[in-house]
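Of the protein chains in this complex, all but one are displayed in their positions.
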Amino acid sequence: MSLAPARFPMGLSIPLGAELAALAAVGLLGVVGYVVFPDDLAFLTRLISITLLVLSLDLVTGYCGVATLGQAALFGVAAYAAGNACIAGLTNPFLLLIVGMLAGVVTGILSGLLIGRFRGLQQLVLSIAFGELVAALANKLTPWTGGSDGLSGITPAPVFGVFDFDLYGRTPYWLSVGTLAIVMAALAAFVRSPFSLTCEAIRDDDLRARMIGLAVYPRLIAMYAVSGAVAGAGGALTAITTGVVGLDSVSFERSAEVLVMLVLGGAGRLWGALMGAILFQVFEHYVTTSNPYSWLALVGLMLIAIVVFAPGGLMRGVDLARRRWMRRRA
Amino acid sequence: MALTLLSLIIDAVSYGMALFIISIGLSIMMGLMRVVNLAHGAFAMIGGYFASYALVSLGAPYLVAALIAVIGTIIVSIPFELLLYRRIYRKSDSLTQLLLTIGITFFIIGVMNFVFGPTVKPIPLPPWLSGPVDIGFRMVPAHRIFVVICGALTALALWVLFDRTDFGVRLRAAVDDSDMAESLGIRTDVLYLLTFALAVGLAAFGGVVGAELLPIEPYYALRYMVIFLVVVSVGGAGSIAGALAASFLLGLADTTGKYFMPEYGDFFFYAAVIAIVFLFPNGLLGREPA
Partner (left out) sequence: MNGLSRLLLAGIAFSIMGGAAFADAIKVGVIGPMSGPFALYGQNFKMGIDAWVAEHGSKVAGHDVEFIYRDEGTPNPAHSKALAQELLVKDKVDYLAGAYFTPDAMAIAPLLAEAKTPLVVMNAATSSITTKSPYIVRTSFTMWQNAVPAAKAAKAAGAKKVAIAVSDYGPGIDALDGFKKTFEGEGGSVVESIRMPLSTTDFGPIMQRIKDSGADMIFTFLPSGPPTLGFVKAYIDNGLKAQGVKLISTGDVVPDPDLAAIGDAGVGILSTYHYSVAHDSPENKAFLAQIAKDGAKVGEVTMTAVAAYDGARLIYKMIEATDGKRDPDKALAAVKGMQWTSPRGPVSIDPETRHITQNVYLRKVENVDGKLVNKEIETYKDQPDWGLEKH
């Protein structure tokens, strides 16, 4: 078998089981979102774009152990690329997604070349420098990015020629849900691949990994390429569904925010990233309306609490619960 | 032209000195406790707030306010040290350190925002520090000269501390080999606490004297965090000379960049940072981490 066996609670083993489960779960979440919050689809659509960015961060941080505060660059560049493509006349949403993913891959590789070279403080500083460099470029290259005014006038064609991007936001919502479902399924397969497992080895102990002959640097770059594709999908989605790309998509704040979401859910686990992203953004949506200044303090406390008490994030809690349930069955 | 260059160097030196005073604490913490303390800027900011409060609300004289700032910040930081920082000393997992210290930073920003509000807090300079000073060929703001003097004194004091005192000897021993140091009877936990207090105190001092260049407002902690990290990264952790050199270098890069090509300022600064990290992976004068 080329893929590591999927872990299933009932001990079932279905071919492509993990992938189908991913598709089904995201689809189900999508339906729940549509039914329970029909007037909030715009918020949920934005949530999904950011979730894709969190997933991309999980690949490099959770699965490879890279400490980065510059991930937003991959997202933002893809958003600007998709936006420019749309303005230039390429209005098919699916093609725009592909443009975004390609831009994300290129930015990811560049990012990996720089950041993957070092560890520790150097790595962190390089990631920040790279992110800020991209942000500075975005501010300067006004013909491509609109500068601080943002790139506006992005009007994608209806999906399949039929479904319009209207006020109610149903089309962008389902487009986003569909993209997320496919990406999750693809990643579910990817993280069980030998390549991904070797990256986890590098994360756990890169000296030992080197000693068994794993080439660290090329692997990191490759992982960054995949991460770039995922982030690129998110970036393209945000450009298509919002119609405007602002400097916030390449900002340091965006990079820091998604790291917080990832850690909340549990880095190193796809479902952790998904859960963290969704829960954090939903929580933020309901809390910030009432208590503005304390929000940042709250996030800070949460981070501290996670590091001290629950380093695996919420996913660890889920795992513990599952293990207890399985032990009861045995 | 030569006059302009000299002028720029003066600006660079004073900016660099402000960076040095704040960043040296971070460098020391990194060198000894191997902690990447992203909350370092937050402590500098707290120092600034204490000073502002002392000057504006209590009417204290400038130097007294600076002292209050340093002592106040150290006191405020002790609980963080005891409860949180101890857990991450000498552990190499940079992600954990990153997350914990960013959490602390966010928390402090939120609290400062809540207590002091979002506006910039002035640190009014006493008359002997305000206004321009004529040094012949140009006017230099008086407080910049003050910052340079403070920076030089700080560097000197630290050198004496590390090279010439018992504390310094023990500190360097613990840096080189903490297990060995402990087995020789050096109380590393006390050492760490004292070093932490020193780092935080320096940050607070830097926050106060550097407030003209780096104004005190709640987002200070995040806004300038990058610069402090870059100084430590470029200078090499734990090296006074390295931090000085890095501060000057970055001050010079920033100043000349702003003079000759201001519209590309940010871009060149970060490109320079990337180049320097690639050229000097262990910093300008640092050593390979033990």
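Labels A and B are assigned to the chains in the order they are written; within every chain, residues are numbered from 1.
Throughout what follows, a residue touches a chain if its C-beta (ideal position, glycine included) is under 8 Å from a C-beta of that chain, and two chains touch if they have at least 3 such contacts.
The structure displayed is predicted, hence computed values, not measured ones.
> Of A:V35, A:A88 or A:V162, which residue touches the hidden chain?
A:V35
> Just one of B:F116, B:F167 or B:Y219 touches the chain that is missing; which is it?
Per the contact definition at the top, the residue touching the missing chain is B:Y219.
> Among B:G136, B:G185 or B:P262, which one touches the chain that has been omitted from the display?
Of the listed residues, the one touching the omitted chain is B:P262.
> Touching the missing chain, which residues of subunit A?
Residues 32, 35-43, 45-46, 49, 136, 139-140, 142, 146-150, 152, 155, 166-169, 238, 241-248, 253, 288-289, 292-293, 295 of subunit A touch the chain that is not shown.
> In the complete complex, the non-displayed chain touches which residues of subunit B?
Counting only subunit B, the missing chain is touched by 4, 7-8, 11, 14-15, 118-122, 124, 130-132, 134, 138-144, 212-215, 217-219, 223-224, 254-256, 258-259, 262-263, 265-266.
Please note the rule applied: only the chains that are shown with their structure count from here on.
> Please work out the Cα centroid separation of subunit A and subunit B, and write it as a whole number of Å.
Their C-alpha centroids are separated by 34 Å.
> Which residues of subunit A touch subunit B in their complex?
Going through subunit A, the ones touching subunit B are 61, 65, 67, 69, 114, 117-126, 128-130, 132-133, 136-137, 139-140, 252, 256, 259-260, 263, 267, 293-304, 306-308, 311.
> Going by the contact rule set out above, which residues of subunit B touch subunit A in the complex?
Residues in contact with subunit A: 30, 36, 84, 87, 92, 94-96, 98-100, 102-111, 113-114, 222, 226, 229-230, 232-233, 237, 263-264, 266-267, 270-271, 273-274, 277-278, 281, 289.
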